[in-house]
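Okay, here's the structure, questions in a sec.
Here the complex is missing one protein chain, while the rest keep their positions.
Right, chain A next:
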Amino acid sequence: MKIIACYSNKGGVGKTATSVNLAHALALSGKRTLLCDLDPQGASGFYYRVKPSKKLQHDAFFKDVDKFTKSIRGSDFELLDVLPANMTYRDFDIFLSRMKNSRSRLKKALKAVNNDYDVVLLDCPPNISTLSESVFKAADHIVVPVIPSTLSERTYEQLLTFFDEHKLGKKKLIPVFSMVQRAKKLHLETMERMHKRYKKTFLNAYVPFSTDVEKMGVHRAPVLDFARNRPAAKAYCAIWEELKQRI
C-alpha cells in the first residue's frame, strides 16, 4: 500500500481538485483507492456526495481502529472509497500535537486498512503544523500542486527549507503545476524556470486552468465522470501515468 498526500503550504492551489480527480483516475486504472479528507471543510467529501462523518470522536478515532474503518464510505465509483472529514477535526492540529507519539498512531490507523487499498490519498489542509509533519512522515509521496506564479515559487522554496530544517526526505516531494493558463506568459516563463531549477522533480504533466474543474461543484463528481474527454480530465490521467513511474 502506498500513501500519497496532496499537500501545499499555500491555500487554494488545487489540492482538493487534484486529490479528488487523481483518486478517480487511480480507481479507473484498477487501483483500489481510499481518499481521506483531512480538511475539516470537507471539500473532497462534498465532491463525492459523502456527508462528513458525525460519529467520529477524535479520541476514539485513533484508539479504535475499527471505528476508523467503519467510517469509510463507498463512493459512486468502483474501487474508490472515501473517508469523510470529521466535523470535529476543527482542532485537528492541536489535538494531534497534544497526543504523544502521534506519528506512529497515525501510521497505525492507516495501516489498519493495509489490505484493503493499493493507494491511500490524503487531501490535506493548507498549513505546516504538527499534523502536516506527521503526514509528511506517514506519506510515501507528497504531491504538491504549484500555481506557476512568482508567489508560488517562493512558497515552494519555503517548503523545501522546512523539509531541510526538519530533516525530512525531500525526495518524497512531487511538485505538479496547477491551474496553468498557457495564455499567460508569466505562467509559461515560471514553469520553464522552475523546471530548470528543480531538475526532474516537477512532473511534465500539469493541471490546466479549466472551467470543468470549477463545475465539479455543480456536478458533485470528479471531472473524469462528466467531462471525460476534456483537457482537465486527460491531464489528471496523464499525471497519474507519470506519477506511477515515480512510485
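In the analysis below, contacts are C-beta pairs under 8 Å (C-beta built on N, C-alpha and C of every residue); 3 or more make two chains touch, one makes a residue touch a chain; residues count from 1.
One rule holds for everything that comes next: contacts and distances are computed from a predicted model.
Missing from the rendering is one chain, named in UniProt as "CHAD domain-containing protein" (options: "Acetolactate synthase small subunit", "CHAD domain-containing protein", "Putative molibdopterin-dependent oxidoreductase YjgC" or "Phenylalanine--tRNA ligase beta subunit").
Remark: the omitted chain is touched by one listed residue; of A:I72, A:L173 or A:L243 this is A:I72.
Considering A:A5, A:A27 or A:V50, the position touching the chain not shown turns out to be A:V50 (whole complex). Listed by residue number, the positions of chain A touching the unshown chain are 48-51, 70-74, 76, 81, 220.
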